[in-house]
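Structure first, then comments.
A single protein chain has been removed from this complex, and every other one stays in its place.
For chain A:
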Amino acid sequence: MSTLYDQHALETQHEDMIHDAQLDYYGKKLATCSSDRSIKIFEIDGENRRLVETLKGHEGPVWQIAWAHPKFGNILASSSYDSKVIIWKEQNGNWSKIKEHSMHTASVNSVAWAPHDFGPILACASSDGKVSVLTFKDDGTWDARIFEAHGIGANSVSWAPATVPGSLVQVTGGAPNLKQSKRFASGGCDNLVKVWAYREESDSWTEEDSLEGHSDWVRDVAWAPNIGLPKSYLASCSQDKTVLIWTQDNSKSDWNKKSLQPERFPDVVWRVSWSLSGNILAVSCGDNKVSLWKENLRDDWEIVSELTDQ
């Protein structure tokens, strides 16, 4: 086990607790959000970090933020306790709201942009138990769908990659293999992880799978990028102090679950996040430890690094 290195702290100047920090597509911009109701955007250039913008518009703590793909411009989505999702865009050097999504009736806990191949589509999970999907259309309007997802509340959403795992191996040139339909996972207070799929024939989102494995609220779900992976990987973490890795050979087969480690974590596991190629999983636990995990060639998960907050 080794420790992380090259630690560089960035003072955000938030006036309250930070809830999310997201680096943009190239890792050149960092967005942070906080209970102080604001979002801050920093430019990162090696050792230099510069606050470039503070976005204010939410009327409650801002839980999560998500950068859209840069091919759509500099766009950021934020979700808040004020039941709203705001989409911000940088135009002519200034950041402004381009959309306020107010269909939810309780705190919106999570937002995630779909793979860029599908266009600018945003999924939102809320404490009202619903998940909504916003689609930006070519004529500048937004289409919104909202549906019941998790009884007491939905805590997190994460999109599946646009391509079928391993499919890129056979495809050279041309459009990437988009046989994979639009899918995302959500985790909720009903202890379930649900997989949702878009059905073109009915133009609706349907529950494709309901994954039982956790014994308490599911706090976060993360669908792994499938670069170099032969199957779909989905990680979920929970109040029950466990992390489950769900795998699926193809979109029609069953999901198999495996616990990241045989014993429970010492505390609630809050966040799970995959590296770009999906080969490292970062896990943050209530004991203030972040651990990095990798699957070895024997299909076992082993810890490759651990960091303790001082």
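The rule is simple: contacts are C-beta pairs under 8 Å (C-beta built on N, C-alpha and C of every residue); 3 or more make two chains touch, one makes a residue touch a chain; residues count from 1.
As a convention for this text, contacts and distances are computed from a predicted model.
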### Query
With one chain of the assembly withheld, which option in "Nuclear pore complex protein Nup85", "15102_t:CDS:1", "19139_t:CDS:1" or "Proteasome subunit alpha type-3" matches that chain's UniProt protein name?
"Nuclear pore complex protein Nup85"
### Query
If the missing chain were put back, which residues of chain A would it touch?
4-23, 25-28, 30, 32, 34-36, 44, 60-61, 69-74, 81, 90, 92-93, 107, 109, 116-117, 127, 138, 153, 155, 166, 168-169, 171-176, 225, 227-228, 239, 267-268, 270-271, 273-277, 279-280, 282-286, 288-290, 292, 297-298, 305, 307, 309
